[in-house]
Each structure stands twice: as structure tokens, then as C-alpha cells.
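Apart from one protein chain that is not included, each protein chain of the complex appears where it belongs.
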Amino acid sequence: MSSQFGHAFRISTFGESHGGAVGVVVDGCPPGIELTEADIQPDLDRRRPGQSEIVTPRAEEDACRILSGTFQGRTMGTPIAVVVFNKDARPEAYAEMETAFRPSHADYTYEAKYGVRNWQGGGRASARETIGRVAAAAVAKKVLAHFSAGIEIVAWVKSIHELVAEVDSEKVTQADVEANIVRCPDAAMAARMIEFIKQVRADGDSVGGVIECVVRGCPPGWGEPVFDKIEADLAKGMLSLPATKGFEIGSGFAGTRMRGSEHNDPFEMRGGKVRTRSNRSGGVQGGITNGEAVFFRVAFKPTATIFREQDTVNTTGENTTLKARGRHDPCVLPRAVPMIEAMTALVLCDHALRQRAQTGR
Amino acid sequence: MSSQFGHAFRISTFGESHGGAVGVVVDGCPPGIELTEADIQPDLDRRRPGQSEIVTPRAEEDACRILSGTFQGRTMGTPIAVVVFNKDARPEAYAEMETAFRPSHADYTYEAKYGVRNWQGGGRASARETIGRVAAAAVAKKVLAHFSAGIEIVAWVKSIHELVAEVDSEKVTQADVEANIVRCPDAAMAARMIEFIKQVRADGDSVGGVIECVVRGCPPGWGEPVFDKIEADLAKGMLSLPATKGFEIGSGFAGTRMRGSEHNDPFEMRGGKVRTRSNRSGGVQGGITNGEAVFFRVAFKPTATIFREQDTVNTTGENTTLKARGRHDPCVLPRAVPMIEAMTALVLCDHALRQRAQTGR
Amino acid sequence: MSSQFGHAFRISTFGESHGGAVGVVVDGCPPGIELTEADIQPDLDRRRPGQSEIVTPRAEEDACRILSGTFQGRTMGTPIAVVVFNKDARPEAYAEMETAFRPSHADYTYEAKYGVRNWQGGGRASARETIGRVAAAAVAKKVLAHFSAGIEIVAWVKSIHELVAEVDSEKVTQADVEANIVRCPDAAMAARMIEFIKQVRADGDSVGGVIECVVRGCPPGWGEPVFDKIEADLAKGMLSLPATKGFEIGSGFAGTRMRGSEHNDPFEMRGGKVRTRSNRSGGVQGGITNGEAVFFRVAFKPTATIFREQDTVNTTGENTTLKARGRHDPCVLPRAVPMIEAMTALVLCDHALRQRAQTGR
Partner (left out) sequence: MSSQFGHAFRISTFGESHGGAVGVVVDGCPPGIELTEADIQPDLDRRRPGQSEIVTPRAEEDACRILSGTFQGRTMGTPIAVVVFNKDARPEAYAEMETAFRPSHADYTYEAKYGVRNWQGGGRASARETIGRVAAAAVAKKVLAHFSAGIEIVAWVKSIHELVAEVDSEKVTQADVEANIVRCPDAAMAARMIEFIKQVRADGDSVGGVIECVVRGCPPGWGEPVFDKIEADLAKGMLSLPATKGFEIGSGFAGTRMRGSEHNDPFEMRGGKVRTRSNRSGGVQGGITNGEAVFFRVAFKPTATIFREQDTVNTTGENTTLKARGRHDPCVLPRAVPMIEAMTALVLCDHALRQRAQTGR
């Protein structure tokens, strides 16, 4: 099903950018976990629009409400529904999208598939859809903490266009990431990125970049052979996010230019545990975590919506041009950081429960 | 479930490299499709070991047998079971793996997860597992032909280590790919690749590379919003293949260094159809095919098994060294080409049926 | 997943009887179907409390709101979220349930399973949970009408305790059923049933009975071999409803006392179609509809909550007694009629889409 993710920890999201509400139903959550709106809101705030001068100014406070599944501040094991009502929808800014397809956006494909679409904003293809994911992931993170006390998921902006940051993935913290509005822990490069994004916005243009993510403290044994390898589910989770075009784990594409003798991660005993001396595997071997840091990168294309006149066609099959109005991000990466973390948490939480189902561990 | 893939066209694979057999059960296949072993065998032959001097010499003819689901040469709509018995297993070559973990292989993680593993070969983590996928995909391709007569899936070796081929993705055919044993349609580069792989094997080492894949003739409308975007399911499918470390679609990681005004694919009417002037989207917008060629790349790491002494640990927690015996591919890419095509066919066939379920088209 | 039903037309319900809201997310609905709250409300009104003098007086108007998935009065193919906020919750009437388990209710088993439960009302085990099912089924019925114009699902109260109605399943209409508050189309028996239920309520007791359901106009070919037979999915759907204890289709348990030569339904050509002369099969053969009326019965036990002192134990493991307060149905059957129809519609709609996926019909 297109709006469901996970097997044991299973979420169902809903909502269009200019409909009544967006939200999620989480099924399979363990009982007895402390959970209130206050656990969910901080991650929603990190992804919400209007949070800084380099993102879309749409004014949504994105206040969430838990409709079910908790009692006296704890989960009950029953479905947890979380909803965020849309407040600042301005469909009038999208009037021309009723008939013209925005290039590199989902207007044409939705029309081709369904014969109908909500042209008032991005509909289901808007990044506003990710509210449900981020809310569910806040729950997932609390569950993960019960499986591994020290587990830590940190994502950051690695590059914007050709501006590439230096980041030590072994040490970077979420505080480092949150230290600036572009969510790049390399302070000097962050400043350049912010200036660059402002310039791009002033040009009516947009840019993309790369986000890196690390998971520390992930126990060995998560992930399953064949189709549900951890890297396969992470890849799916990441490529399901709007505007993503690539995923690589560990050595990734660069690893294709190494020999096996250089690439292999030798095992060694360290601190009484089986460890690897290097981590070109990215924390995963045979699809299963090996206890090292899980490490991957995600490519984001430049935002499709730009404030320049572009060639396109209309719903009656004529060539035309279109220039966007409305409120849009010139660069989605700062707000995508919590989305990447969210999908990571959802994948890991699902596999933690699946591992427990099958092995009791 | 770890060994199942797809929703409407759903496959369940089974089998270890040194167990009794490998195979697949296909559920949900449309009835009335002509199907015999002769439709499946050619793709199995393209992936089987021993087919050329640059792959593993393990002598398996990989002859498949259909056990159910067909009658008088046609599918009946009931589950299609296909099995290939293992013939040339030589478990004695793996005796030292009983106690020592091969670096960058799945030995340690399977042990950590399950507490038990078949150390006689790669077990479920061996590429031999892909026989089930390739067999199922041969069925999927026949189904796809009923949805779109001209649909064509072509994959090829784009690069081996630092040797990069020139290939015109719009024109390359499977015949071009099959013209040489390395499955690279750039004949001059193919010759160099073959020599290089032989040299690497002689060194007891291994190499990786990149495979590209194009799907031509895919109708608009396949793929679903949010989690089951075509690129998400392709990414999962590809990253579920052994030895893969990365996936990118369309402009991919390179697209992160473009501006929106450069990257967007303008629409235009062409031949009475909505087309895009460029194809940086890789044939997919908002997770749904737009009628252009679907185009993506997959990164393969160098084979983990090398014939050199490597540092590792044993099952009792002591440092040791290990040097592989057995029969292994110095480079998995030539045999991975049909695997990539197989996963592509499985993803598309599933989405074709799902699209028909929901929309009747 | 415990709160999800269906494969192609998949619903996810949520909500406790005394939480914030109850509702459903429908995924996989075909696009372009006319749908507003006005299509859903009538069925919710048929199942809501307070509708007559023989049901619970809890005052809930159960007004639904569609939060997503529609645009300009039509479905878009994206998830349809429907929510009903709880208004008249009176948790104070349940104070003693915090520590004592109601006999034959779900208090103890939820506590045993989850270690936590919402003791303010029935929580997730309350029939209030069925709002999500009934709302989703209103959508399913609209979809079914696109597959078979004349399809008609009619359920009615066949018996209450030992009062058994005479009903002609071939002719009974929903208007006949709705003609009285007990939803029994045998008017004379309905009057007796109503008086009987009033008497039982006055006694502080409760009663059960049997509901029959017929589906007319169901095309041949729905249902799938082996596990997902129509009768298997109907049985699951019905036994998932609160207070149900049995299901039988066609000849049911009575058929076990017939010989094959009496029981078999001879085929004959009638009106140019393959028809059966009798219908002991209940419209289903080999798990697949044969074009005859689908006909089945569901047994409901007497409501567990009664206004009499009963022996039970408390959460600290001591014997005690409990006498219910709160507002409860002395007999669930009148309100269960739309629930039965709802589960029937959900099963059939799912299979209609699945049949289209696999066969194109």
C-alpha cells in the first residue's frame, strides 16, 4: 500500500498540503512507553516551514494532537493516531496549476495515473506529507531507546550545490547540527551555504545537495537476509522522500574504484567485542547490522518549483509557460534533515521488533 | 518478511548456496500467460556460474523446473513454484569458515543475528540466492509485455574500477550487452575490462563497478505516492542485491550540483504526447513514471572473498587470519547484469498490477 | 497488523471509546469516486448509540469529517482519513474497572497482553471502534457500485434469544430492515423482540442472537484460492466484530446433516448464464463467488456488561464482585446490522480490486 511503511512497527500516513489535515496512524507500537505531544512536537518544529529565513515562509505552527493509543501519558499497544491540521493554506496562489503542469513536479504524473489531482499546492506529493513520518518517527525513537539505550541518529547537510562541508561523522552531535539554520555542523561552510541559498532565492532559482546520516549504538543483528536488508529498507525509505535522487551506504559509489583487498573491513577483537578496523561496509554486512556505525548519504535535487518562467504543457495538450507563485523552499535540505532521521528511525524500529519476533532478542 | 518481495505480484524465494535447492514461489501472476521452463532458462543461464573465464568456475547448469501454477503451457493464476537443485556444492572448501568470519561477508552478522549459520558457502547471503529472483522475473517480463508491448529493460556494465565505458542509453540493446563476456556494450572498453579482471584474479584480488539500467516503453502512471514510489521500490530492490552499495536515478548525485533552472525537465507536446525535453528526472516524477525512459545506476563493491590472507576473528573471540579457498567471482558485475534487470522487472510488474487494481488501467 | 484490514483496499482504524477520537484511513481507493461526508453519515447514524429506546443512551452524534483524500467532492486515489471526535464520554462511570475485571469482557486479557489499558470504557475493545469500519465501508460500497451496478448488501436480525424471525432472503430489502428499531424485517416478530429486549434491560440483563446477511448481484470470480477464499475473509471479518461467536455460510452447520446427493447445487443454464438450481453453497464455490447470492449468518453472544453483581477478580489478584454502571446495549444486534454490512462491503471491495489486479476484469 502506497502510504504504509514497516511490518511490525507499521505506519499509515495521510493528508494533502492543502486539504484538511495531515497525520499518521502507528500500529504495532509496544505498550507502556511514555508518550505525549511534547515528545513529538520538537521534531515537527525542526521540519516545519517558516522556521528560518532560508526556508519557505508558509506560517504553519504544525501543532500535533494525539487522538488515540495513549492513556495517562503512556502507549497502550493500540494504534496511535497523530494529526496536524493545515492552517495557512493559500490555494489561490496555485490557480494556474489547475491547467498547467509544473516541470519536474508530480502534477503530470498524478494526472496520468489518477485522472484527478489536488492542484492547490503539491497535494500528496508535497513535502508536507512528511509530517506523518516525522511524528511516527518520534514514537519510533522512544521505542528504539528501549532496545539500545545509547542509540543515536544524527543527520546533517554535507553539501549544498558545490559547497562541501568537513564533518567528522564519528563525533558530530545533533547540537552541532542545530547550531545553525542550514543544519551543517561545519560552521564556516554553514555560513557560506546560508549566503548562497539567499542568493539563489533572490535569483528565483533553487539548489540541491547531499545529506549524510550516521547511526551510532545500533546493536548487531538488525536487518534480514535477501529483500529486507537494512540498506535496502533504508534506500527505500530515503528514496521515498520528496526530491531525493540517490542513496549510498558506507563506501558507496566511491567504493567501486577500490580493490577487495583495500575495501574489506578486517575484523578484530576490541573491548571484548567483534569490531571492524575500518567501516567501508557502513555498519551493515549481508544486510544485517554489525555493531559499527551505520553511515549513508542521500542526494537531493534542486527544488522543482522556481520563480522563473518555464516551458511546459497544459491539461488540454498545448505548449505554454508557467512561473510559480506561492511559498517554496529554495533549498529543501535544511528541513530534510529531520526527515532523513525520521525514516532511519522508522526502518530501525521496525527491524528491532522483527528481530525480537524471530529470535527473542 | 525477509524473503518476500512485491504486493500484487509477490514472490517468495528460498535456498542456500550449499543446501538442497534454491527457488521461488510466485503468487498473484495473471492467468493465461504462456510459460514453460524455456522462458525462464535463458535468464538463468545469463546469471549462472561457469559461463565464462572471468566468473566463478562453479559448475552449475542451473536447470529450472516448474513445479506448479501452469497447465498446458499457460499460467493458471495459482502460485508458480520454480526450483533449481544445487549440483556442484563443495562444502569442504569452506571448512575454515566454520570458526572464522570472512571480512566484509555476512558470516559474523548471521551468527550475531541467528546464532547459527550454514558456513558451507555463503548460505542465504550467497548470490546463488538470486536464482529465485531471476526465475520470477522471467515470469514478470512476460506479464509486462501484456501491459506494454514495447517495454524493454536493458542493463549493462558501465564501469569496472576506474574503467568507464561510453554507452548511449537511448540506443543500447541487450544484444550489444551480450556481445561480450563482461556485458559492457562499449567493445573497446569491454576488452580492457576483461583483461583487467583477469589480472585482478591473478592477483588474488577483486574489483567492483557500476551497472546502468534503462527501461524504455514504460507507460506513464506506474508507481505510487509516498512510500511506494517507483524509485523507492527500485532502490530497495537494487540494494537488496548482494554487494550493492549505492543507487541513483536520473541526475542522481551529480544533480545535486545543478540549479533548479538547469535541472528541471521542461514539458512539451511531442507526437501528440506529453514529453519532457530532457530527462534528469530519470523517467519518474513524484514517484510515478512519466513515460520517459526510467534510468538508474547501481554501485557494486569489490567481491568480499579474495584469495589473500586477511585479519579477522573467530567464533570464540580470538584474532586470527583467513585466506579464502573455494570458487568465487573476482568481479560480480557481469553476472549481476541479469539480476539488476530481474529486480527491475519485478518492481514494474508489481506496480503494473497495482495500478490496474486501483485505476482499472 | 491488528488494526488493518484488506490488501488492495486497505483500511487502518484507530481510537478508543473514551479517547479523543475514533476513525480510519483508507488506502488504495480508486480515484474519481464521488465522496463527501454525506455519503458516510447515514451508515454511521445507523450504528450510533442513542438512536432508539432499545440501545445504549450514550449521546454521540458521531458526525464524521473527511480530513484527506478527496478534492472537489471526488476521491483522488490518495489515503482518505475520516475522523469522529468523542463527545459524550463519561469515564467516571468506569472507576471500578480500574481495578476489577468485567467478566467476559476484554479487561483482563488486555491487561495480560499489554500490562496497561484504558479502563475508562471499553477502550479499543468497545464497539465504538467499529465507527472506522463503517465509515470505510461507506466508501467501499461506492467503489463496489462501479464494479457491479446492482450489487446490494442487506443484513437483518434473524433471531434474538429464542425469538426467530421468518425472512425471505431473496426479497428482503434494506427498507424492510429499517422499518423498525430492532432491524428485523418480520414485523410481528420484531414487535415481540422489542418488548423482549425492554424486559431484559429492565432485568439488568442482556441477550444475543443471530444476524443474517445476503449479497445480491455479486459477479462470479471474486475471492481467491486457498487462504483468501471469500468465505474465509468474511469469517474473519465477522469474527473480528465485538461479541461474535460464530459464522456459517450457505447450508452451514445444518449442511453437515445432509448427504452429498442432497447438498450439491446442480448447475443449469438460465437466462443465458450458468446458474445453480439451489444455493446451499451460499454463493461461493472453492472460495470464489459463483454469481448466486452470497448468504451467511453470524452469532452474537449476549452483551457482557450487565447491571447485576458478578463474581470477578481485581488487578491485585483477589476475588471480588462488580456491578456495571455506565451506558450499555442490552442487546447489540440492532446496531450490529450495519457493522455486518460494513465488513461484507470491505471484504468484497478488496476482492474486486484484487481480481482486477490479477485478471483485468
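General observations
We just call them A, B and C in the order they show up, numbering each chain from 1.
Simple rule for what comes next: a contact is a pair of C-beta atoms (placed from the backbone, for glycine too) under 8 Å apart; a residue touches a chain by one contact, two chains touch by 3 or more.
What you are looking at is a predicted structure, and each value in this text was computed from that prediction instead of being measured.
Across the entire complex, the residue among C:G32, C:G252 or C:G326 in touch with the chain not shown is C:G252. Hidden from this view is one chain, which touches chain C at 1-5, 7, 13, 101, 103-106, 108-110, 112-115, 124-125, 129, 159, 161-162, 200, 205-210, 220-229, 231-240, 242, 244-253, 255-269, 272, 274, 276-277, 280-282, 284-291, 299-306, 308, 310-313, 317-319, 355, 359. Seen from chain B, the chain kept out of the figure touches residues 1-4, 10, 12-16, 19-23, 25, 27-28, 31-32, 65-71, 74-81, 83, 113-118, 120, 123-124. Residues 7-8, 28-31, 77-78, 225, 353-354, 356-360 of chain A touch the missing chain (whole complex, contact as defined above).
We take it that only the chains that are shown with their structure count from here on.
At the interface between chain A and chain C, over half of the residue numbers involved are used by both copies, so each side presents largely the same positions.
The distance from the centre of chain A to the centre of chain B, with each centre set as the mean of the Cα atoms, comes to 26 Å.
Among the residues of chain B, those in touch with two or more other chains are 7, 225, 359.
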